[in-house]
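Every protein chain but one is kept in place in this view of the complex.
Labels run A and B following the written order; every chain starts at residue 1.
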Amino acid sequence: MSPTPPARSTASFDRRRTTAVELDGVTFGYDRTRQILTGISMTIPRGQVVAIMGGSGCGKTTILRLIGGQLRPRAGRIMVAGQSVPDLDRDGLFALRREVGMLFQFGALFTDLSVFENVAFPLREHTDLSEDMIRDLVLMKLNGVGLRGAAPLATGALSGGMARRVALARAIALDPMLVMYDEPFAGLDPISLGIVGQLIRKLNDALGITSVVVTHDVYESLKIVDYLYFVSDGRIVAQGTPDAVRASRDPFVRQFVDGQADGPVPFHVAAAPLDTAFALDVR
Amino acid sequence: MNRSTIDLWVGIFVALGLGAILFLSLKVGNLVTTGAREGYHVDATFDNIGGLKLRAPVKAAGVVVGRVEGIRLDPKTYEAVVSLAIEPQYRFTQDTIASILTSGLLGEVYVGLDAGGDAKMIADGGRIAKTQSAVVLEKLIGQFLFDKAQAGGGK
Partner (left out) sequence: MSASAIADGLRRVGGGTRRAISRLGFAARFALAVLLHSPEGLKRIRLTLREIYFSGVLSLVIILVSGLFVGMVLALQGYDVLQRYGASESLGILVSLSLVRELGPVVAGLLFASRAGSAITAEIGLMKATEQLSAMEMMAVDPLARVVAPRFWGGVISMPLLAALFSTLGVYGAYLVGVKLIGIDAGAFWGNMQSVVDFRADIVNGIIKSAVFGVIVSLIAVFEGYDAAPTAEGVSRATTRTVVASSLSILAADFVLTVFMFRGVGVV
């Protein structure tokens, strides 16, 4: 594997810990009025691929931002490899982010850089490696996602699926211990869906990392993950292994997995009763 | 856009910009003539400075030899005291006459210096003894009418 210089801070991230990420009673809201997450507790063991599922806008992406230290929780503990994330100082956050790779929705590639430069970006910023070493590493990572031939292209020339894969190569450039995926399956064609799913699983096992996937694609997730959490209205409403989920009788899980229009998550948004809305009771 | 092309264009741009500043300073402004050669200062008192302003030129024989640096009123004598900054290579005799003149009929007001024949030169911080105040148009007309009245009445 490629050599990465040690983190320069007092915080030390122990890759060998059995628990990679742990959230305990995490509560978060942007201001006093809206509470986005309430009492979130999850344990993510090292080496596993874990999915966080739920409808749009239920706070899934917020969980990723909390783990990555971009947001601070109002209450609760967030531990990554034994370090409490909200208590990290500037150097500690710096070290944390070298150990955590993130794949953003739709890729978030830097539009002013080429594919090669995008993947090389974290290497250039955080290491003193020579140009030759960087070149080899970048091509290796791109090869891992099947896009070594796309290295000289500009980001504008990529299809959605290819851009997603380049962003994945960039996320693993520094060989992090944890990779987070924000809606990696959103908007992809069936072939790309399959590719991304396979890559997530294969890279996880090959590199010995831990993966957290935030998504609402049930079909793809059930194929590749080891454990799932279901989030609704800022709370965890269900969790389990893929088999347990498939067999579950929980109404929310069933509605989600089967794609039912109505259930615990209602079809109709809260509105005035039909009579008053259509003035039917006017006599 | 590769690196060397950008470098080239930025270099050209900065060179052009600095060149423009240089052009403005030398061809448009007077950077060549003003310089480290700070002149020496000399005072001159006038009854009336007319339309003389700060930074007006000081000329001798029509050649600009300095600038007006300061204008103030002497509170005791109620005369105008004008400070002149003259370029160091031009020295004037002690009996130089300083007059307030106008270039043309409606031109700018300047200080004209007429050197005398004295052997000694005025030093830095010195004073021009002989001065001629500005010609104020109203007084000129008043004088003319007065003379006319005198001549007419005398007949």
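Just so we're on the same page, a residue touches a chain if its C-beta (ideal position, glycine included) is under 8 Å from a C-beta of that chain, and two chains touch if they have at least 3 such contacts.
The model shown is predicted, which means the values in this text are computed figures rather than measured ones.
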Touching partners, among the displayed chains, of the absent chain: A, B
Given A:87, A:125 or A:205, the one touching the chain that is not displayed: A:125
Residues belonging to chain A that touch the chain removed from view: 68, 70, 93-94, 96-98, 100, 102, 104-106, 108-111, 121-122, 125-126
Contact set of chain B toward the excluded chain (per top definition): 1, 3, 6-7, 9-10, 12-14, 16-18, 20-21, 23-25, 27-31, 33-34, 53-55, 57, 64, 106
